[in-house]
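The complex appears here without one of its protein chains, the remainder shown in place.
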């Protein structure tokens, strides 16, 4: 064992043999519908940590970063996931590298290993907290526009609906929801949004579903927009499933508040400058001629920088080698901060401008 | 005349006088009814009254225990805010005072904690390594981060009684303000259970100017640490009172501090447009007028504030004249702008758009500044701001920190007070009175992207940075008093 | 603001004041208005506890006093003292944090006059004091008035009182349309040199004495002032009351009196005219309506629901003057219109529409209900599909489903209206009624009348014993006003305080509505004294008629009595009418035929009628007839008597065709079934006279032609 640990194979082979972090990750997601990618990632890492008794700080960090890479390679769009992994890494670093902390390495490791579930619970708690804000945002007579299958948004609206149902306050919040549902083939996201819609309708909230093409049309009737986020990036913008940018732009044009709902563990250290800068590969714009799609000359052009930011170019070559481009229904876009009125996190409503400070604080 | 029988009509001055001899409860009730009857209105008078009241409250308070003291203040605050939710200044001041108390209390903790192993020092280097991100933070921030680090870490290292000492930690998450969560927030899900709910915002500083204040506070901590050894909290009260007095002073000279930035923003031969009879703005312009000649276009803010505006233009300012100018003030006056050779052009609000194409700067005084950088100001402000926007004229907002409210505006309609329709349609027009709904909104809500610059007594900030100043002055656990 | 600042310089703020307080500022609240105008509600509850915009009236008054820096308050409570006391006990006014000390004085006084005299005896008043009613809604500060008053006192000890009046436009809704006080003021001294009631739409005539004209080269005649019954008095005032035991009312009694003997005592009464702020009295239903509307549309700012003066209130205002308290339960499809107040925990069912109304707390309003312009007090329940239009539904009352409550209906506490019932316009449904002795009233439970409340309902139509008829009339007026669209309805209240000499309204509704005003003109003390006079006069008249004294002597006695109580025409007419009808009734009882009764009563005593009914004035005739009719309602063979009496009157030319015509058409003459019944037979007389008239005219014509 020790030997294995001391000189691990370059592409995380050995650990993988005993422990397949990717599989664990997917399993976790499978097992618990409520769990989010970042948290699942953290879980996976913790399990990894548990399975491999690293004894030194450096080893641990090493291991973690390796597992992280494996995870990131494994899926097409690691943005959300990397939020979790980065957070975890930083936590370890800031706690383990402290000279003073040398002694309590074990205690920390122990703490992490033992409290895996606890963290998940906290993550969920965070979501509940956010949901609790719902009734404050959703006012009597409002019409809310939302899209996608974000669980947070879902629970936020649900709580608003419930608060309007519990005794004493019932009816004081009477709002309607316009749900943007892309007619695309059924995907996990879709079913998610359907679940949300059902949940709302059961709570006797009128829900209208419209195709993305109708957003501009109905924007006048909307009072405010809520969207989830796969990741909240450093400048306060968000990365979220395709269509968000469109909605945000229209909302801005119509002067309607546009809120992003996201747990703070989705904050990701990524600073995209444009849509192409997300560091992931998605061929949304797919030019075709009679003889098929024209391949991009060099995928590197798509998004090296982003990844460089995320975790020093290390895995670039890996990615360039073989990265599954994400399927169209999982495609994402990047919404710039100036389109966002506020980011609703469990610790309050942040202005986009506050995000970068948050990240800076954990990285330095 | 024998004023005795005329009765001491409730009003701010009378209230402040009565504070001395009345007992607390009566005073609180008196203030509440003042607020309700709108006999005290406008941010400054409310703030002043609140500060003085709380000073009394703390002074009265027998209990030495910070915990109890905080509860007491929160309770009073709750009642005051409930009485007139739209006078945000009241809530702000209460929160500021709470902040003072907590800060002092924790100072004690630290002192206590300080005895067992000084774990604090080593952490600071990591916090200060000038790094890609850190230089993004303005200077004072770093310094404050430094100053506060002393206070911060040990508590998060979970001296159990320390957390126990701090009340309402469970509720700390329910903050709706655009303020930064505590340093550990992003780690929160990975924290040790004991410290899970994150500590305080690390940037809490006593009111007033940051650098000096933080150094002050840290030095104070030193002394405390000294005598806190004995564990007697006797001096907390004294501490708090000094803190409140600092706050009082801040309210005193907020205008001057703001005015001190005037020359950076007003240049010769500019045409400046302003609105309402705000004394802050007047002072600001006066200061500029000492050095430079410019023209002031003054919109009169009919119907809620036009007499005041006229009076201000003609007779000059009045110390303690309040921002929304719907209220009482002291008697110390100063000369009007015109007396300094400034040309003042009085216009009705309706003429704003017509003139805007020739205006170089718009200066507004808010009633309240909200967590997301938007603001409430005398009715008509939104039209002015919009006109300025369309003509690309910069809008500068002068606001004392005490007007910054951590409350996030969920529904801007609820914040707007509907004033007295008689100001719009006199009783003599009986038919209108009966047949027509006369509405007189007292305030306008102006969104943050209509504002180009905020000037507070701490300096000039972009609207997007206000969240930080707010985080510096309020604890998020206090954001919701109720 | 600067003006304020300057004010600060010489305003009467203690800090500027030269002297330190040696006496607290005192005030007297007259919680009871000695009247029954709010029946049936006032049967169980003192008026000052009735809620206006969901806040008891007394609260408004106290707030106002507190707002003026009053330090000591004496509250005179008449009816239901215990309730008032109980309420105030746990109100914030009795706590030690209260801005003033409040002392409740239970009194048996039956008029303001009595109260004042009582107050004088009690020696409670040290210095100047403010005297208000328990139903004043005002956001004014009296500081200025007090200062001015003081200043005057300094100069002239004889300036004993200052009336605080609100300047209002020609047509303000809280101002009276048909009669309003007219103050003749000396612009220099602000002294009120003459006081009278005026009827705007009538050619105004003021009888100003020559002395007054001599003394005051300059005079303002103001009829645009709302008299909200706020007086600043000196102890001297009390003395005056005591000296003149017959004064009952502050205005007609006191002011008149003082001004009358100005020559002798040189006492002056001054006015302070407020040019801003809100001030009005809830005198009756119309004002209740008007002021509610004012409060809801914020004219009384800051005295609006969302100020939440009461600690446990939590109103929030939304656009369009919609005030909702926390925990209001609205069905998704319900519609809350403009200018509406909804109290805590009130629930409104699907598709219901509430508009322009005030709904109290814990009310349950069913589905598809339509409520407009109504006042629904706490804990009321309204069933599905019910329509309520401009009515008042008292606490705990319940209206079944598919009911229709028509304009102006009053549904008192705890009444139950069964499903599908229609409550007619202007009906007063109550569980209780009042047995009226002259001294004390006892309130007893009446038995349910299914015709009114439907099967399974609870409550009955509150009828009116003779002394309440005036109240009843008020109600008619009030209801009509409630009913008429806001425009002028609200602007009218048919009874300004002590307009009791007032006889004729000139309302667009109908000329003969003048009768309306008989009672309605009198506010509490007015009514009281009127009642006294009426009682006395009627009885004595009746006796003398019995004795068959000769008309002249009777007339003399009557005159004396009149002068004593300075009653005026209307009351005399009423007395005479009643006496006559009584007399006739007696005859009938003794077995005479109605005809004989009439003839042997009227013709011999025609003098009396001549004296009080001016044959030339149609109004007076109409009025007299109406009195007669109303009285005969309760008499055996009333209708017959009325018929023959009418004949007699006609024959003696005491009343002419027009008079009868007018009476016949008068709304009041057929306001109730009984009245209709009584008068049917008399139709022939009317017609007969009418033809006669015409024929005579024709004859004239013929003559002309000749």
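Order of writing sets the labels: A, B and C. Residues in every chain begin at 1.
Definition applied: a residue touches a chain if its C-beta (ideal position, glycine included) is under 8 Å from a C-beta of that chain, and two chains touch if they have at least 3 such contacts.
Simple rule for what comes next: contacts and distances are computed from a predicted model.
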Chain not displayed: protein name in its UniProt record ("Translation initiation factor eIF2B subunit delta", "Trafficking protein particle complex subunit 11", "3' exoribonuclease family, domain 1-domain-containing protein" or "Dynactin subunit 6"): "Translation initiation factor eIF2B subunit delta"
Touch criterion as defined above, residue of B:65, B:428 or B:449 at the omitted chain: B:428
Given B:98, B:301, B:364 or B:469, the one touching the chain that is not displayed: B:301
Contact partner of the left-out chain, one of C:259, C:274 or C:628: C:274
Contacts of chain B with the absent chain, listed as residue ranges: 9, 11, 38-39, 41, 268-269, 292-293, 295, 300-304, 306-308, 310-311, 313-315, 326-328, 336-338, 341-355, 357-358, 378-380, 382-383, 386-387, 390, 413, 416, 420, 422-429, 431-432, 435-441, 444-445
Where the missing chain touches chain A, by residue: 220, 254-255
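Operating definition for what follows: only the chains that are shown with their structure count from here on.
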Intercentroid distance (Cα basis), chain B paired with chain A, Å: 36
Chain A and chain C: spacing of chain centres that average the CA atoms, whole Å: 71
Touching two or more other chains - residue numbers and ranges from chain C: none
Touching two or more other chains - residues of chain B: none
Residue ranges of chain A touching chain C (in the complex, touch as defined): 140, 168-172, 174, 204, 206
Chain A-touching residues of chain B, taken from the complex the two chains share: 119, 122-123, 126-127, 129, 131, 133-134, 136-137, 173-183, 185-190, 192-193, 196, 198, 371-373, 408, 410-411, 464-465, 467-468, 476, 479
Residues of chain C touching chain A in the complex: 324, 326-332, 334, 345, 347-348
